[in-house]
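This view holds just a subset of the chains, kept in their places.
By written order: A and B. Residues from 1 in each chain.
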Amino acid sequence: MLIVMDKDATPAQIEAVVAKIQGLGYVAQPIPGGERVAIGILRNPGPVDPALFLDMPGVIQAIPVSKPYKLVSREMKRADTLITFPNGLTIGRGHFVLIAGPCAVESETQALTIAHAVKAAGAQFFRGGAYKPRTSPYSYQGLGEPGLKILAKVRQETGLLIVTEAVDTDSLKLVAEYADVVQIGARNMQNFSLLRQAGQVGKPVLLKRGLYATLQEWLMAAEYLMAEGNSQVILCERGIRGIGEHARNLLDLATIPAVRRESHLPILVDPSHAAGRRDLVAPLARAAVAAGCDGLMVEVHHEPEKALSDGAQSLYPEQFAALTRDLATLKPGGWA
Amino acid sequence: MLIVMDKDATPAQIEAVVAKIQGLGYVAQPIPGGERVAIGILRNPGPVDPALFLDMPGVIQAIPVSKPYKLVSREMKRADTLITFPNGLTIGRGHFVLIAGPCAVESETQALTIAHAVKAAGAQFFRGGAYKPRTSPYSYQGLGEPGLKILAKVRQETGLLIVTEAVDTDSLKLVAEYADVVQIGARNMQNFSLLRQAGQVGKPVLLKRGLYATLQEWLMAAEYLMAEGNSQVILCERGIRGIGEHARNLLDLATIPAVRRESHLPILVDPSHAAGRRDLVAPLARAAVAAGCDGLMVEVHHEPEKALSDGAQSLYPEQFAALTRDLATLKPGGWA
């Protein structure tokens, strides 16, 4: 934290700030400048609230300096995190992965039909929700445990690994039993109780960016998972609220190089929730790969018009197959 | 839903849209206009996904018409909802209330000191968190049940009713036992499992607006509570993410008249979280009252520089007392 004083601040005002810093147990270091004095706060173990100083006489700014995340930071761990599964698959830099499947598991036939199709097109992971967070209480909420059993069957029949969402602490344990990767959805990115327990389930966690979360807030959510001992965290950009109506969300691909710089964690992209409509999915998917992401998560449905949720942003299996052929020309996972 | 066709759409394209609507089990009503045809979708029981139609040939727009909320809507229930407590206090239109207290309950002494002060200044409710959702896993997370016991003591000693937050389904039951009003925080506005269970606890629920939620999403969250049978829902505007750094959040006072128009539920305002710094609280609080809200929730702390969370946006007790005197001149609860 750096406290910037008014150019006409009196020595007594400066002294009061120093005293307050010391009173909080930190070290104060005044820095005389050309026109004004600034005072650095050192040895603070965690973030300091800028507003604690903003109403002191003579103070005009209080600027946070340290970033609040630790375990997730590249500064703490230089090497890229790689997450390796029992079947030998790896998620992380240089190991591009494709996760595909329907928004929700609706039936065994539906899931298996789609799973076989996406596997044939090159996917290594199957996605599908057994529990669905829905904006309306009247919308389809998922099959629950029977949906998880269908996912287990998909894995058994196809060899695809399973990514599926835990929407609350009640269902988390069950989800973690069945899933290879537990997904935390955008609306739960700051559900700290869920994060804390997900940090303890012993399975990799895919953490979607919150609906309008900054990169820092997102990394702090990942910090919750890691602080509980789970180092197998995968970030997934899915867009934030944009303006106008041309897309459902605004995909923020600058997070890919920015996450690389700030953190060692893998970063995937979900173009489907950003698009919100089928015709935008492929351009955004290609863009994400060219920007250098570590993998994609794409919604696919063989009968999207009958889908119980998000059908309109699901690709047809043949569209997904065409997309994967396009992606193969874009050096997936190979951008420095 | 209204499907708008390209001005050069062919009869076959129009027919295909009509057929798709009918295939979904709804009624299609073509509306020939001057330049183009539009097709209304009637008799749909819930919202229809616009994107289902957007990639059909000849379709250029799909416009939702019905609003998705029912129980919370003014259209469904014309009379303002009033929530009356055993001690005779009422929350709702024409019954202005003041909720005040610290961000977090830290100790019995702290809570009682503040409670006596805010009561003397005119508050009827005491706020204070025993469970705190924090962006960083390293920040203070609240006292838990001992904090709830302190709140019970506050009620017993001062007669103030208690508003306190449930951060997850694990703590909800306990919170509901101790609280007079259960608060659902901004980060949990779309924690649907929590909402559903909070709809069953038999206590009034104060639902904060989500971090960047539209009015419609907020009302849909309230719909979750009401759909479980809880009609005692109180909305609380607390600002959404703004731009620049002059305030912590951007207080959206237009929600007050807009909620009045769309819904029968009471609407309070929390100026403290919008402000983020002490000197902005009073102007925003006065503005909220003049805009016609049904009450305020204000953070107050007698030693804010020692507060374990959000101290910098807490008023000193004497500032809160001065504010309540100012508010009294602003016709609280009396604007048509």
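Note that contacts are C-beta pairs under 8 Å (C-beta built on N, C-alpha and C of every residue); 3 or more make two chains touch, one makes a residue touch a chain.
Because the structure is predicted, anything quoted here is derived from the model rather than measured.
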item	value
Full count of same-sequence chains in the assembly - 2 placed in this view	4
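Assume only the chains that are shown with their structure count from here on.
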item	value
Touch list for chain B against partner chain A, complex	20, 23-24, 46-47, 49-52, 54-55, 68, 133-139, 167-170, 187-188, 190-194, 196, 210-212, 217, 220, 223-224, 227-228, 241, 276-279, 305, 310-313
